[in-house]
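What you see is the complex with one protein chain gone and the rest in place.
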Amino acid sequence: MAPEKNMDLGKFRNEICDFLNNHIPDDVWEAVAKTTSYFPAFSAVMTMHKLLATKGWSVVNWPEEYGGPGWSDEQRRIFFEEYCSRGLPMMAPQSVGMVAPAIMKFGTAEQKAKYLPPIASGADTWCQGYSEPNAGSDLVSLQCRADSDGDHYIINGQKTWTTWAFEVDHIFLLVRTSSEGRPQAGITFLLIDSMSLPGMEVRPIIGLDGMPEQAEVFFDNVRVPKTQVLGTENQGWTVAKYLLEHERAAGGSFQFVLRRELDKLRTLANVTDDGHGSKISSDPVFKQKCAELEVDWRCLAASENYARRIGSNHPEAAHMASLIKLESMNLTQHISELALDISGTLALVDQQLALHIGSETPPIDPIEVLTVMPTYLNQRASSIFGGSHQIQRDILAKLVISK
Amino acid sequence: MAPEKNMDLGKFRNEICDFLNNHIPDDVWEAVAKTTSYFPAFSAVMTMHKLLATKGWSVVNWPEEYGGPGWSDEQRRIFFEEYCSRGLPMMAPQSVGMVAPAIMKFGTAEQKAKYLPPIASGADTWCQGYSEPNAGSDLVSLQCRADSDGDHYIINGQKTWTTWAFEVDHIFLLVRTSSEGRPQAGITFLLIDSMSLPGMEVRPIIGLDGMPEQAEVFFDNVRVPKTQVLGTENQGWTVAKYLLEHERAAGGSFQFVLRRELDKLRTLANVTDDGHGSKISSDPVFKQKCAELEVDWRCLAASENYARRIGSNHPEAAHMASLIKLESMNLTQHISELALDISGTLALVDQQLALHIGSETPPIDPIEVLTVMPTYLNQRASSIFGGSHQIQRDILAKLVISK
Amino acid sequence: MSKLPPDILAQLAESAQKFISNEYSFTHRQALASSTIGYSEKHWQMFADLAWLAIPFNEEHGGLGGNIADISGLLEQFGYGLIIEPYISTVVLAGHVLSNANDSPLSQELTAQIISGNVHISLAWQERQSSANVMNIKTTATETEDGYLINGEKISVLNGLNADSYIISAQSQNTKTPSLFFVAADTKGLSAQHHQLYDGHRATTLQLQNVLIPKQNQLVVNAEELLKETMTVGMYALCCEALGSMEKLLEMTIEYAKIRKQFGVPIASFQALRHMISDMYVTLKKTRCLNEQIASQWVHHSPSPQDIAALKVQTGKAAHFISRNAIQIHGGIGMTNELEVGHYVKRLTTIDGLLGNSQYHLASLANSL
Partner (left out) sequence: MSKLPPDILAQLAESAQKFISNEYSFTHRQALASSTIGYSEKHWQMFADLAWLAIPFNEEHGGLGGNIADISGLLEQFGYGLIIEPYISTVVLAGHVLSNANDSPLSQELTAQIISGNVHISLAWQERQSSANVMNIKTTATETEDGYLINGEKISVLNGLNADSYIISAQSQNTKTPSLFFVAADTKGLSAQHHQLYDGHRATTLQLQNVLIPKQNQLVVNAEELLKETMTVGMYALCCEALGSMEKLLEMTIEYAKIRKQFGVPIASFQALRHMISDMYVTLKKTRCLNEQIASQWVHHSPSPQDIAALKVQTGKAAHFISRNAIQIHGGIGMTNELEVGHYVKRLTTIDGLLGNSQYHLASLANSL
């Protein structure tokens, strides 16, 4: 690391480190050790959210007027570096990074006052109701309907891939309010204050690793007041697009998370036998593969730094967003693949019980193997969610070829 | 190798080996050592053709009635194994494997009598006039025209990627004789007895490696008698399609050629320094890459053997043709890439003079490096010619998805 | 090459196909996987009745007299149907040891019991430090007056949960070479920790503390050759099963791509996905060709260590490639535990991991070149 530009930044880093080293509860550290997904245990996320909120650090990307700490870019970078490189769980992106910025931009004064403070404190939690069974990467073909009934909508339809729907208490939703004009013209963005309104049903989806993370959400004549529209009726696509762009610009910390994953890979190699009396960590072929991943990591880090530097209004911002999605997810997957390759047969054992936070089932020795297979399986989604690799390449080709 | 099934095959193999070990002229062996392309030096090809013809072995895939030796499948396999594994130049495919089978199938008695014997003896040589500047992998859009003028055609247009056009004395040609109906309906297959008819011009194309191999052939009011049509006017596509299928089925010896390339790669590694006092051949990473190529080679060999076993009328024959094209060319390219990777900077030197057969310029020491870069450059074409990798994947997808 | 006559092979293949389509719905398979014993005893008895359990044993011991190539078709069907019964563990691995053990009353008796479907026997060869090196054995067998005293640990013992007994590899303290011992599951000093694997199969960690067994329980002395040959046979069996699972995964993926629409058209119309499917097909086909070539030569000679390593490498690579692309083309739905896709992926991932994965065998191939 370069030396901090001035003493204040050094002090700032010390303050962050002191807090993160000394004030994180054990169950959060346990969750860190047992994380097998892009999304860590929800309980640990919220524990950390509320803990950081006590310091004013829960919404560091927010403007000060809404509760942000008023940090400089450099301070934020330092915070994320220290936070992510310890593997600590990021704040739920659906709440802090998605619905909140949309409310800041499109919300009424009432909506802002009602929704933003409890998001900042961690009192309210949100999930995102976008995807539908037949509208994955092409959102404009969504079919979940909100029919007008006086000053209410009546919602019918289904959402899917709704992360943490069974954990949170709010959902924001894209619904079809008109079938006229271009498909994206009749979409409305709704804020819903509960996950258990009459007619709503949430069914967790069990993933390949045996854990629920996503859910289906069903709407059967669910009544919602029209005041719950964010922005304007039939203009939901504008909100969704803004949010997508904002989400992209808010990125930039995969490098710290993946730095830690690379280091964990080497720890794993240190305890793994090659069957001929040595550890895998001394195998030249393994070392070569690590070096390749190391080069990829450096490229990713440099790309993220560049994207942060140019900001979200630069003509290349959209290119960089797709590039970073592709490269970070590729690297994530490759690390998980190499981890599986070097692990022995003990990685094949399903240790779901031991993976629960607070579980009394001890992991099989060596403990480094515990997360290998569920992580590998879970990471298969990295090239699918948030716009598949194919979609990202389509986007890039369009940007690059027709420029 | 499995022991021969009976003594006769063992004897047969001995006869082949004896001839190949003791009766090949030095300039052919020089050409073998200096081969950097799918197509070896033309002079060496023809020397071998005429030499094999003296034994009756020049057209081993032909039926006996046209001069084939009447060998069994197993004998042919043994011949190709011994011949190709020595790196000896294959007979020109355009003459022996393409135009000849087309003449056997569609030719008149006169055409057969006129053309087949001199092909078998090596007296006549042919090139293939298919591709045009705007009709590469999509032949049906070809534009070279043959207009009727009494009992003659007048040909105008251009052919390109015509291998060895500047070496041979005959060309077979797809021309447009009608623009009515479906695009492939108006194509005619012509046999042309000379490369220097009035109005014909041949311009060699220099490749990336500095050598001519392909050529452009221009036709400016070239007159050809209508008796030169093979098959029927406007039915040339039928001939071309038959020929394509026949060409595919005639394959099956990449395994021997590539076995030799893999062995050469290891010889190269034995003389290449890693800079730290050892040879590349003892580097575990290099060995791992060789092992990967070895596995690919075994798959290719097994695939070729399977394709030969099922024959050209099996429902999977077309699948196997594309699979073998993709896999053999991938392996060829990967071997050339690894060879370049392990060669030092001496491989960067352009040694065209030393590469000519009979050249008095000695190659730079070590001689193993001589062919590395021109082979690497030349092999870039392997995923393009004869239907690019993209075309092969399109074909396979169609076969596999709609089955 | 097969040793059994074509009509018997055809009969076996037909009965396997019938069994899968009639008796083995995915829902049923999942119920078996999460049941207490993890398979169906009824199925196992059916396997015995259909003579599947007898295929690779000598006729003089009540077998059909087939060889490993004769069970390849059956195993491919097992892969296609995602069969969870522990055939490879009991019949292929333990069976191969017994077929080649000393011709004692004990091994004859055990063979008869396997053929009749009455017992499960598991081969316990792997240890914590051994990776897939079958000769890396720390477990010891010391000869005493009363028999052999065995000490050590074995991991990843397939179907250990249901094993009535184990065949255990141990370094003989006399000969300083590995021997194989028969140990009943209820022998004193033997303790077992049973696990479920991600693919639903079961595996066990065994601790052996001063396990005393009678002298006649030593099945094989100087077992190096036999242990390696057993690995070869087991690897080949896994590779055959993988072929069937990959075939099914490719079929399901093509079907899904033809049905699933995005942007108003079936996703099978996108060139990028078409090329992925084409690459999956190529990968499977060439793996199948390699597999069949090795099998066809088996009658002349067992596969060389290079042959079988190359097959395991290729099968593992293909299994990962086809699995990953199958999920990618299915999208989110391929990531759920509800659909078959993921379970084929988990089985294929496990198959790569068993008896040495691609990386392990690629390294041994590299060292042998």
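We just call them A, B and C in the order they show up, numbering each chain from 1.
The working rule: a contact is a pair of C-beta atoms (placed from the backbone, for glycine too) under 8 Å apart; a residue touches a chain by one contact, two chains touch by 3 or more.
As the structure is a prediction and not an experimental result, all values here were calculated from the model.
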| item | value |
| --- | --- |
| Contacts of the hidden chain among displayed chains | A, B, C |
| Full-complex contact with the absent chain, from B:154, B:384 or B:399 | B:384 |
| Given A:17, A:123 or A:295, the one touching the chain that is not displayed | A:295 |
| Missing-chain contacts mapped onto chain B | 131, 134, 136-138, 141, 160-161, 205-210, 214, 273-277, 283, 285, 337, 340-342, 344-350, 364, 373, 376-377, 380-381, 383-385, 388-390, 393 |
| Residue ranges of chain A at the interface with the undisplayed chain | 2-3, 266, 284, 287-288, 290-292, 294-295, 298-303, 305-306, 319-320, 323, 326-327, 390, 392-394, 396-397, 400-401 |
| Touching residues (missing chain, whole complex) on chain C | 270-272, 275 |
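We adopt the following convention: only the chains that are shown with their structure count from here on.
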| item | value |
| --- | --- |
| Chain with minimal offset from the mean of all protein Cα atoms | C |
| Geometric centre distance via CA averages, chain B-chain A, whole Å | 53 |
| Length of the line joining the C-alpha centres of chain A and chain C, rounded to whole Å | 39 |
| Rounded Å distance between chain B and chain C, as computed from the means of their C-alpha atoms | 43 |
| Interface hub residues of chain B, defined as touching at least two other chains | 284, 288 |
| Per-residue overlap in chain C, given as positions that touch at least 2 other chains | 363, 366 |
